[in-house]
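A protein chain is absent from this complex, but the other protein chains hold their places.
Chain naming follows the written order as A, B and C, and within any one chain the residues start at number 1.
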């Protein structure tokens, strides 16, 4: 048993950390988040050049062919630096495409990996959930006229609305989760399609932009249907597991930042003629931050490894999402409280991490959602 | 608005406190809890003489005709002194009887109040709940032969099992909650009845003895059926509200004891050459104990008052049971932790209060149970 | 024990209700405090004038100072009813609630005559200059200096977390007048004209995005010595009175805002679905709603008990810390509960105008402002429970 990063993984970690320090200091994060897209092309192309898009995916598509552990290493560093932009949503979408394979994957993925093609996923609905029950899904693919969806030339139409679609306005293609009859289906939709309206809906976290996508009789050709039924469900689940490892790793990076920043502040801020880190209550808050962060690391590494080994990854990933989502919220609260007034200001960087953590807590389902999933695995 | 005890109520409080100090020091509590019954006749008769049994009930039956607030005052002091024995269960049963009225109440209650007649209630089932759903109640009254329960001379039979019946072995009569057809009914059953077996099942709290009662074809005459249907349900609910105010008041007494004892210990115990009460973390535990105790007092007084005024008492009582049940558990944990090793010994009195608090937390339904009741009132 | 209002209290409430029904203006259209324009400030000033005209300014002030002599319970009824009527924000809250009573307690006759009527009529808006960047929890370490120069003090320094500073006419300012003694003993309280040369303010943006507070800078500001409030170097005690009042007074109006939050949350539970099921039917949501209800009830009851004590003539003491500690932490739990119940879309600025996310973020400040929860627990341990100082 060796429960640590390997040497190459540690080198990767260092190189991402160095890049972020050099290229994406917090001043650039703040500048980017004030823009409409929270990204700029040069940074995106640089990240693509580093190989960070699809680094865990097959070399046949242009990925680096590394594994979920390496993806986790990169995500943690991007979280620690609060790097804005569509890295997470792009990797989620790329994983989904790769998992389905076929001509669309071959067509789009090379461009995704080199940064020239932008994709994202439209999945969540306002009154839906991350379990994507087709029975209650509002976004539906339906037959136009009387022809069936299996006929190659038939044009079907998509109607409905998706929320919290990351970086939809910066994307060339949306992958869309929809209901068709009593099944799920996965579609690829160019953003320029007729009947598709994308509206900005600023969220709590300004470092990633989210949009509402309205589909009004959007025509869907058969070759835009990537998968349906069990195949769609499995590909989606698998891509979510990968993306959840990434988002948990990102939260781990946030936890590391919160711990380090809070301990440093507690060691330097003086009140009552002594540093506040000498007050037992502040010490204990820092000790709790340490415990939360270290435990989150165990959970994240275990999930990444289980995914890599294909060992009951559903369970390991759910455990990580539950633990880390709760941990990062508690840690954010401890960090703000330990900082006092200064930690509550816009000027201090704490709120950037605090808000990103809140968005991550929700993303792919909060702790309560995944506890129910775990209960299903444990109790049936 | 006057949110405090009146002068007479404060006098009552002082007199109960003085009596407990004089007559029931903790050494006597320990001696009594080691006995089979956790009570002795002389103490019981003295308590009866003080008027503490049925003090909130009508003078027509021999009660003092005081109200729920006075009941609460007495219960708090009995909790603070950890007084063993059947005071609570007797008052619950007496309230139920008085609420039904009729010949059985007139016959039994005077003896109950003067201490010569002992009654209790058999209500909870192992896989039931404090909502007493007749559809799943295991203890059932059924017709013997083909005659209906409404015919005066018919003998019916009772079958089933009850758990956690307080002081059943010391009682002369059990009041029993049972199912009949799809309704609830309330029965009075002499403990000497054929087919009734009472077994001791020691619980976590040794200051009140609890029993399992097995009913095997216990014959029930019609005049033993005190009420059924809505009448039974209402009388039961009302008696439970009164008993819940009493048990919440008792927990408030326990909270007071925990607060006082912990603060005193923290002020006197020295480690690292200073009293542990000068450590910020210990101080904050004590501050939390204070907050829990003071808030519990607000909840208890409000519930007692609402009951007295007949103002939406269900809600006020449920709020109190939720808050105080959780508060006393947290406070017990804080108290044990603040005491360190000594608080974990049998020798220290803390565990007597800790265990009684745990039994009280369950009694009449825990916080989760009453939150669902409240949700029903709020959300439907 | 009688938790009903007395006939006098009811009469007070009914009279107030009728007056409010006739006088509360239309809500100011969509704004968030601190980003306000001049029109908004005029709106608040108008309301202050209206209250004064109706005889509802300074309800708790003694009749001799033009107030209504309301009891603490009546004062609390006033705050609750005004909030329930969705009246404008109380512009004069610091002047009426904190500065006025302090001037009454320790001010000179001249100060009373000069300042009290203008506070009551809403002519003067006040702010208070207490916290400094390096003096937060350790307020007594403040370093804004005032040096005597003839008939003036010359003030230099910086204050922070100052509400209303950008619009205030006057400031109740704590300054250091003696550096040679223990920190609590060298502080003096000054009444400073905010239009004095050398005073400047800068809005302080919070993590919640709005700017409810300001930084205030004092550069060689000359304050006439007659504007010293109370004795020289006795300002710490003067300041403490203000803080105690602050903690005791807030209860009634924040309660109303939490109650409104609960109402909205319950409404959403009754109408919104998750995955095909009404939120109100989800057993976890039901537990959370019930728990929030219990906690809110306890806040109301704790506040009422404290009020009842005040009404019986007990002065607000360190127990005020229980209320502050309780509501600030409760509001954080309530905000988190709402975010959890409402789910992913609660984070959006397009959902209920972003109010849930705003409340969630803003609530983090509750356990810091007005004395952190750590300070409140210290106060409870040391001053209510009599435990030795921990630092």
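Quick note on the criterion: a residue touches a chain if its C-beta (ideal position, glycine included) is under 8 Å from a C-beta of that chain, and two chains touch if they have at least 3 such contacts.
This one's a predicted model, so the numbers in the text were calculated from it and none came from an experiment.
Looking at the complete complex, one finds that the omitted chain is in touch with A, B, C. From the options A:136, A:342 or A:374, the residue with contact to the unseen chain in the full assembly is A:374. Checked against the full complex, the candidates A:299, A:313 or A:336 give a single residue touching the omitted chain, namely A:299. Residue A:263 is the one among A:263, A:313, A:350 or A:363 that touches the chain missing from this view. By the touch criterion stated above, the residues of subunit B touching the omitted chain are 124, 126-129, 131, 133, 135-136, 163-164, 201-205, 210, 212, 270-274, 279-282, 329, 333, 336-337, 340-348, 350-351, 354-355, 358-359, 362, 366, 368. Within subunit A, the residues in touch with the undisplayed chain are 1-6, 9, 69, 263, 266-267, 274-275, 277-280, 283-284, 286-288, 290-291, 294-295, 297-299, 301-302, 304-305, 308-309, 319, 322-323, 368, 370-375, 378-380. Along subunit C, the points of touch with the absent chain fall at residues 282-284, 287.
The definition used in the following text is that only the chains that are shown with their structure count from here on.
With centres taken as mean C-alpha coordinates, the chain found closest to the middle of all protein C-alpha atoms is C.
Top contact pair of chains, counted by C-beta pairs, is B-C.
A straight line joining the Cα centres of subunit B and subunit C is 43 Å long. Taken residue by residue, subunit C touches two or more other chains at 374, 377, 390-391, whereas all remaining positions touch fewer. Shared contact sites, meaning residues of subunit A that touch two or more other chains, fall at 279-281.
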